[in-house]
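Starting off with a structure, shown below.
All protein chains of the complex are present and in place, except for one that has been dropped.
Here is chain A:
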Amino acid sequence: MSTTAPAATHSHASAGKNEVALFGLPALLLIVAIVSIAIAAVYLRRASGVKADSILLVGARGSGKTNMLARLEHDAWVETHTSLKDNSVMVALDDEGKLCTRVIDVPGHEKLRYQTHHFTPVARGIVFVLDAARLGKDIRQVAEYLYDILTDSRVAQREIPILLACHKADLATAYAPKRCREMLETEIDRIRVTRTAAVDSQTAEQEQHSAAERYLGYEGETFRFDHLPNDVQEVACSSLQETSEANDRLGSVKEWMADVAAGRT
């Protein structure tokens, strides 16, 4: 419909001009009606077309997403509780404030995670925030969430770049980013086996190409993030502010965001 509408408008409009002389007012009304329909058509097309221009902050609850968002937005420290709703703000990525992007913080609670899939259509990049100090304990839950994101059909199709942000790196017990990446790879390798062996979904017959069926990486090989079409990087970061290098602590995340927003990856 969207392709044919403008053409149809043109032909009608030219016909309308000839009629003005003949019928006067009624024809004028007709033109007005047609023009408004055309405008409405254009408007509707705008509304339905989704622009992927946001960066998502996702990750298990308690990994510090909301806090990081506040730090990115105004370099402020906020006290937080478990989020019930997503937060969405504009973040300036360079000093002049020319490069801006929308950053959406998706709640990490297990029951609210399904919302992530509502946001992937507008995602240009995904920052997967993880608590580097607790990863040893939470590895299964964290890896499962990451697995769900990676198997999302849009994440795979559009090859959305992913950043593993190893948050809370200021803590003494925090794992190094490289180690986090390896741990996630090992765990996803296991999940890949169990998930593909899980019982079929109730409606599996209808949706053959559903997201859950996608196999990550190459069969017969241990899973590596390199096997994915997506670009996966990892950085250490922290939202804590006590030293003068505070700005640098999220600097790497900001840099990555700037690259993604400017389309450099």
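As a working rule, a contact is a pair of C-beta atoms (placed from the backbone, for glycine too) under 8 Å apart; a residue touches a chain by one contact, two chains touch by 3 or more; residues count from 1.
As a convention for this text, contacts and distances are computed from a predicted model.
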(request) From the list "Ribosomal RNA-processing protein 42", "SRP54-type protein", "Uridine kinase" or "Heat shock 70 kDa protein 8", give the UniProt name belonging to the chain omitted from this structure. (result) "SRP54-type protein"
(message) Touching residues of chain A against the unshown chain: what are they?
(response) 61, 66, 69-71, 73-76, 78-89, 105, 107, 109-114, 140-141, 144, 190-191, 193-195, 197-204
